[in-house]
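This is the structure I have questions about; it appears just below.
Only one protein chain is missing; all other protein chains are in place.
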Amino acid sequence: MLLVYILIVAATAVCAFQAIRANRMLVSAIWLAGTSALVALMIYLIGAPEVAVVELSVGAGLVTVLFVFAINIAGEETYTTPSRLPRPLAWGMVVLSVVLLGWFFLSRTAMPEAIAAPNLSLYEAIWQQRNLDILLQVALIFCGVLGAIGLLSEDKPIEEHPAEVKS
Amino acid sequence: MQNWLWMIGLPIVAAPIIYVVGRTFRPGDGTKAGINPAMWVALLSLLATGFFTYQAWTAYIADATLETSIGMVALRADGISFLMATAILVLGSMATLYSGPYLAADEGQEKFYALLTAMIGMMIGLSCARDLFNLWIWFEGMAIASFPLVAFYRRNPAGLEAGIKYLVQSAAGSILVLVAIALVYSETGSLAYDGIVAASGRSLPMLAAGALFIVGFGVKVAMVPLHTWLPDAHSQAPSPISAMLSGVVIEAGLIALIRSLGVLQSVSNNWGVILLGFGALNMLVGNLLALRQTQVKRLLAFSSLAHIGYILLGIGVAASSYYFDDLNTGFFAGSGSFFHILTHALMKGLAFLAAGCLLYSLYISRGSHEPLTKNDLAGAARRYPLEAFGLSVAVLALGGLPPLAGFMSKWQIFVGSFMSGNPWIIGLVIFAAFNSVLSLGYYAPLVNLMYRHEPGEVVLAGKPTPWLMILPVCLLALAVVVLGFWPSLVQPLTDVAGFSLLQLFGFVR
Amino acid sequence: MTLELWNVGLVTILVLLGVGFYGLLISRNLIKMVVALQILAKGAILAMVLAAKLQGWTVIGQSMALTVIVADTIVAVIAMAMAVQIRRHCGTLDVQSLSNLRR
Partner (left out) sequence: MSTALLLVLLAIGLPWLGALIVWWTGDQRPRLQHTIAVAFSAAAGVAAVFLLTQTSPDVVGYKELPIWGRAFGHITFVADGLGVFLAVIATVIGSLAVIFSIDYMKGEHQLGRYYAFVLFFIGAMVGLVLTNNILMMFFFWEITALCSYALISFHNDDPKAVAGGIKALIITQVGGVGLLVGALVSANVFGTFEISEFLANASMEVNPVPLTWMAFGCLAAAAAKSAQFPFQTWLPDAMEAPTPISALIHAATMVNAGVYLLARFYPAFEEVPYWTTAVVAVGAITALMAAVMALVANDLKRVLAYSTVSQLGYMVYAIGAGGVLASQFHLFSHSVFKALLFLGAGAVIHAAGTRDMRQMGGISKQMPLTRNVFIIGALALAGIPVLNGFWSKELVLETGLAHGPIWAYVIMLIGAGLTALYTFRCVTMVFFGEAHSEHHLHEAGPAMKTALIPLALGSLVTWLAFGPFSEMMKNTLPFHEIETEGTLEFVTKIVTDPYTMLTLFVVTLGLAAWCFRSKLGGLASALKFLGDAAQASFGFEWINRGIVSITQWCGETLRGTQTGLLNWNTAYIVGALVIVLAILLMGA
């Protein structure tokens, strides 16, 4: 079983990394969908099938569609030079932070005793225990939609900018 | 629904109504011209919220416990909540009133007011949250409402650039917060504040959670070096939003930070020390960065960094009360910090609104989104006496000249911190005092410029400012002066807030 | 659940966080930045679920994870709306060209 897990981790890492590395945005979005699917699988294995389904549909489905839309409107752009942040510095900082975080996270060697949790269905958890979160989600979605349409509403035709290749 | 919850719920419920009203009764042909009636609805809802807050406050000081559990998520109004609600509602209604004429020529006003009101509700909710994950949602809601507001001028490249920078950094910070919450939950099995406090002990994962909280919320608080989004967002947002961001939004982030650190009280004694370190950094870097700025709003944005530094000084001392003999130190320093949050909201709000008046008259009313530079202010007092006076009062108060409100609150922080008797903290107080002096190095030239005899070309070409924009400026200026002469006017608020801070960190029951 | 899964989950979270931050540090394309934020969000979601699992009260973790998914999707939507708008009015998605606000 451990081998399977390790394979999933490795695949997730590769997908995520490819999503960052890919030159074309569309490819990047597809790698992201792959990452999402693998994370969903992981979540499923951990024992949260409902979230796995939502992650699969929203993370791998909806978000990918959104990306494709956005890329369609905004167009592809590829760059010949890397970002101005030195690559080794980026690597160093990320590795350092991850190692430090890992040091803190993994310092515990045994799994904690699970507290005797009341038996609760997901329905009860969402709609009775944490219904405030759900209410707030509605407000969040309202703000998000308002913001997005506010940003996108254009009453004049889109200005034509040639999709230039930046160097 | 319990009555007091209206002080949180009303603005959020009002937001869609505001949108619908604004959409239905748009003035003109639906695109441009005129104040959208949504503004009045928003203002009305804020005043009503103020009324509910006042009612809750009277109940609170009559010893009622304002706590409501919705499922397993509890909301509770304590001193900090009331202080924040006051600052948010005062500045929020001023900003709303001000936005009327300021945005009269822009499209999408109804969305603006709806989002602004929702953001206000989110912030008040944030200050009442008693559940770590719930806190994050309020925080995220505040952020989501503020992103489009920052990029409100959606055809202005600079505004968009500021908006996306703000968004990316905020989102990165909020992910860190989420990881921290997960860590805390995995260690303690609880999300409610009291449950976590009861179940937590010293462990490395909990320490990591603290670090993640500090860095994650620190992005929103604009602690140096996490501040890089702030000058862009604050200078490019519409002026009323700049006022809100600088005056209350970053402080709301700070409230979220101290709430989450308070929950980790038994994990480490040194959260306060870390805050003190950031405070010192913020003061120095904020002031030095502002020193050579030429754009007025950017300068004010950097001065916010310095002021967050002063606030962190007091809060850091309060959170370090483990090290002091008596709790008075922490109480004084903490309530001083809350006082400074209040006065900073007024002063910085005033500064941004007054600068916004000039920006509006000199550029926006002529359809330009150029930044307002220092040199544009030359001789502004001749044509815009009230605006220039308001801005002068604001910057002098920010620079800590007595007897304006800014000094009074700084002094209270200094007294409290000095009381600790700790040489490091005393050194920090003196450092803060010198920083105040340094800040005059960029505030004073602004005042001089405005009172030049010969107005510059930009000023001569400017248009008059609508009175509806001058009114909030005058009211805030009055508040800054009055609070300077009569600081104990808000003492009940700051006292309970200081007490709640000590409660939060478990020093008092 | 075994000790292995727990550790493997933690490593996955760390990997996702690391890659996400790496993406934020080196990407030049704004949309790529949003991709990186999404990767970070995946890490957070996984962390939520795992934390709840550790405490044996998975449903709460699921509830939180759902909320996080929704919230981060909203952020992504706004970010992409902004990116589109930036493409329209600045003519580029390049982070390096979007550095007019500085100093």
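Here the chain labels run A, B and C in written order, and each chain numbers its own residues starting at 1.
In the analysis below, contacts are C-beta pairs under 8 Å (C-beta built on N, C-alpha and C of every residue); 3 or more make two chains touch, one makes a residue touch a chain.
Note that this is a predicted model, so its numbers are computed, not measured.
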{"item": "Visible contact partners (per top-of-document touch definition) of the missing chain", "value": "A, B, C"}
{"item": "Sole contact to the chain not displayed, among A:I71, A:V94, A:L132 or A:A148", "value": "A:V94"}
{"item": "Contacting the left-out chain in the complete assembly, out of B:A114, B:A351, B:M408 or B:L428", "value": "B:M408"}
{"item": "Residue in contact with the excluded chain [from B:A105, B:A211, B:L386 or B:L471]", "value": "B:A211"}
{"item": "Touch with the omitted chain, as defined above, among B:L97, B:M419 or B:I470", "value": "B:M419"}
{"item": "Per the touch definition above, residue among B:L5, B:L103, B:L176 or B:A345 touching the missing chain", "value": "B:L176"}
{"item": "From A:Q18, A:S83 or A:N131, residue that would touch the chain that is not displayed", "value": "A:S83"}
{"item": "Positions on chain A contacted by the hidden chain, ascending", "value": "83-85, 89-90, 93-94, 96-97, 100-101, 103-104"}
{"item": "Residues belonging to chain C that touch the chain removed from view", "value": "21, 24-28, 33, 95-96, 98-103"}
{"item": "Residue numbers in chain B that touch the chain omitted from display", "value": "164-165, 168-169, 172-173, 176, 202, 204, 207-208, 210-212, 214-215, 218-219, 223, 225-226, 228-229, 231-232, 268, 270, 274, 285, 288-292, 332, 336, 396, 401-403, 407-408, 411-412, 414-416, 418-419, 421, 429-430, 433-434, 436-438, 440-441, 444-445, 447-449, 451-454, 485-489, 491"}
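Simple rule for what comes next: only the chains that are shown with their structure count from here on.
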{"item": "Overall pattern in which the protein chains touch one another (line/ring/star/complete/other)", "value": "complete"}
{"item": "Far-end chain from chain A, centres as C-alpha averages", "value": "B"}
{"item": "Whole-Å separation of chain centres (CA-atom averages), chain A against chain C", "value": "4"}
{"item": "For chain B paired with chain C, centre-to-centre distance based on mean C-alpha positions, whole Å", "value": "26"}
{"item": "Rounded Å distance, chain A centre to chain B centre (Cα mean)", "value": "30"}
{"item": "Per-residue multi-chain contacts in chain C, two or more chains", "value": "13, 17, 20-21, 50, 52, 54-57, 60-61, 64, 67, 71, 74-75, 78, 82-83, 85, 89"}
{"item": "For chain A, residues contacting two or more additional chains", "value": "101, 105, 112, 115, 117, 129-130, 133, 137, 140, 143-144, 147-148, 151"}
{"item": "Residues on chain B engaged by chain C in the complex (per definition of touch)", "value": "72, 133, 137, 140, 143-144, 147-148, 151, 154-158, 160-165, 167-168, 171-172, 175, 178-179, 181-183, 185-186, 189, 191, 231-232, 235-236"}
{"item": "For the chain B and chain A complex, residues of the former touching the latter", "value": "12, 15-16, 19, 31, 70-73, 75, 107-108, 111-112, 114-115, 118-119, 121-122, 125, 133-134, 137-138, 140-141, 144-145, 147-148, 151-152, 154, 183, 186-187, 189, 203-205, 207-208, 211"}
{"item": "Residues on chain C engaged by chain B in the complex (per definition of touch)", "value": "13, 17, 20-21, 24, 30, 33, 37, 40-41, 43-44, 47-48, 50-52, 54-57, 60-61, 64, 67-68, 71-72, 74-75, 78-79, 82-83, 85-86, 89-90, 98-101"}
